[in-house]
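Excluded from the complex is one protein chain; the other protein chains are retained at their positions.
Our next item is chain A:
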Amino acid sequence: MAIETMTIGKAITAGLRKALENDPRVLLMGEDIGKLGGVFRITDGLQKDFGENRVIDSPLAEAGIVGTCVGLAIRGFRPVVEIQFDGFVYPAYDQIVCQVAKMHYRSRGNVKIPMVIRIPFGGGIGAVEHHSESPEGYFAHTAGLKVISVATPSDAYWGIQQAVASDDPIVFFEPKRRYYEKGEVDTSLTVATAPAMHRARVLREGTDATLIAYGPMVRTALDAANAAAEDGRSIEVIDLRSISPIDIATVTASVRKTGRAVVVHEAPSEVSVSSELAARITEECFYSLEAPVLRVTGYDTPYPAARVEEEYLPDLDRVLDGVDRAFGW
């Protein structure tokens, strides 16, 4: 055991450093990731240590970042792309959906695109528009992509290394407002022995209801579960970790036990990850359910101005309200 305490942000930095050390074909590309170390400093110091050909400051063009990394992947590199903010991924959307996701399929397996697309996502940082979005649903809907989100320093450290080592194209969502939260990381594990990111994890056991969250909402869900315990309710909390594919077995095992499920995310509710969870849980746990699957999410509006974002984002009270509704059915 070698336990280190680090923030989620620094855990990703350390994981990227390991990935660059372990495989000379790994390279990083993005805007301002070199000397500046990225706007969130996630690539801090990496260009200095690995050089400008492996930690590449790109021109300011997101389709170009992803599109040239497709070509680099075809040549045998393993590119890790940084999209500066969630709302800036859309210029690259065509390259991600039409090229990154489909190349392996249309080439009958001849061409792999082992690319990781890192996206700091979610709100709560008081930013101007386009800096607080949760676009994971767009990518989860696209066959050929895998989508994961980390919520703990351990998953940040090992998850990014697993993503880089995977042959799948992976969209890797980082909870930007949680970058500075600390936790323990066992650095003596390996990419193979660390908990695999395609499995959901029960972070807190309970018997009365299941809260399902991912990314920045995991902390909120845990806080809500602790608060509910004071009211005598035993809430199980699941960190989904993999958004596509969803580890439905872990989810359904929990809901069959508790009989209630509340899904929490920042993204709007319509046609979302929670829609999918509600459908799958209903289909597989129908006779175990004491209440319909409920959702606590962002509203179906554009992400609002920062001074009202706290009203838009699910928080402790809204999650507890969702739990209350599940018990009151």
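Definition applied: a residue touches a chain if its C-beta (ideal position, glycine included) is under 8 Å from a C-beta of that chain, and two chains touch if they have at least 3 such contacts; residues count from 1.
The definition used in the following text is that contacts and distances are computed from a predicted model.
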Listed names "ABC-2 type transport system permease protein", "Pyruvate dehydrogenase E1 component subunit alpha", "Anti-anti-sigma regulatory factor" or "Amino acid/amide ABC transporter membrane protein 2, HAAT family", with the criterion being the UniProt name of the chain not displayed: "Pyruvate dehydrogenase E1 component subunit alpha"
From the listed residues A:A63, A:A253, A:A291 or A:L316, report the one that touches the chain absent from this view. A:A63
Which one touches the absent chain: A:I8, A:L27 or A:A326? A:L27
The one residue from A:L36, A:I74, A:I125 or A:A305 touching the chain left out of view is A:I74
Touching residues on chain A - with respect to the absent chain: 27, 53-54, 58-59, 61, 63-64, 66-77, 91, 94-95, 98-99, 103-112, 143-144, 146, 167-168, 198, 244-247
